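Here is the structure we will look at.
Not every chain is included here, but those present sit where they belong.
So that you can tell them apart, the chains are marked A, B and C in the order they are listed, and the count of residues begins at 1 in each.
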């Protein structure tokens, strides 16, 4: 029987919603103030969920210390206090909407975790706007 | 692959749990202090979830500005600072339990949103009591 | 040296902002939708703070069990699931603004607690609007 364990993490970053192949006027029309060329920013709250079976030996689904360190190394370290558009390679040609950021986080963790685990990502851009993504 | 985006909103309202076809004694027996004939009230916290595919052009599942305005027009405007039993037509003959309010909200948004989107409603009546409904 | 201990409590109630000696039109002009004659309501979150000295024998400022029971008896029991304008005597002739409700709560607890304790009241009407009052 499956259980899901969740770990919260946090990073803050600057971004703008922007497509390189559109001019500033088109970006402004579609993305409004979120496309400010001088950037704005957010405190992103991240909840990573891992689904699998409890290991009967330890009573753990996964050692949270390992999960915490993985989130730090793969997400917090490369994203925190960064400008997503300028400094994070995944968004060189991908618009850093909250939807796309969640998908990128899922993909970065997917390659680092055993396939016996399912992964879900919940990402808050603000306390009122958030997404969930689980790769299905 | 599907993703879900969530938007929080808020309204506060008076209500009582009450069936017109029961007398006050029966209403009191079944619903207790929640059936106080002088009404009581709540700050309702609403989370609307929309599930669908990311538009590869914009990186959006749905423009949150449009969703925010729709929730305002369909839910906050008609419910906020109202007496649900007396002033909201949907509850003329429907007991405004938190379950029924969530179903009504889902139905009001369902007719306004394209069928390619699935909708989920989470509604907090108090910080300790809440429901989720997704029409399935 | 003084310390302050806080206890949270909760009640939900219906109310309207309303002066009996004004007609409905004047009430509507001054209080807007908060004066809806059919009432609206809130989940009120209450934080009672007690300031005094630590009893060196017990390490307590005050036994929180006693404070919890006092808040229940004086505030939660008479206010919860009530219509403040109609059913709570303190608001028979007093407009139940969040400011006035906080003052009434302070006064009800003041007469029940020893004068060696200072009392502060924080009252949330919504997550975005709240007051503090300490009788000074």
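As a convention for this text, a residue touches a chain if its C-beta (ideal position, glycine included) is under 8 Å from a C-beta of that chain, and two chains touch if they have at least 3 such contacts.
A quick note: this is a predicted structure, and the numbers were derived from the prediction, not measured.
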Full complex, copies of the single sequence (shown: 3): 6
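As a convention for this text, only the chains that are shown with their structure count from here on.
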Interchain centroid distance [CA atoms averaged], chain A/chain B, Å: 29
Whole-Å gap between the CA centroids of chain A and chain C: 42
In the complex, chain B residues that touch chain A: 1-8, 49, 54, 58-61, 64-65
Chain B contact footprint on chain A (complex, rising order): 17, 30-32, 94-100, 102-103, 127-133, 135-136
Chain B residues touching chain C - in the complex, by the definition given at the top: 10, 12-15, 33-34, 36, 38-43, 80-83, 86-87, 126-127
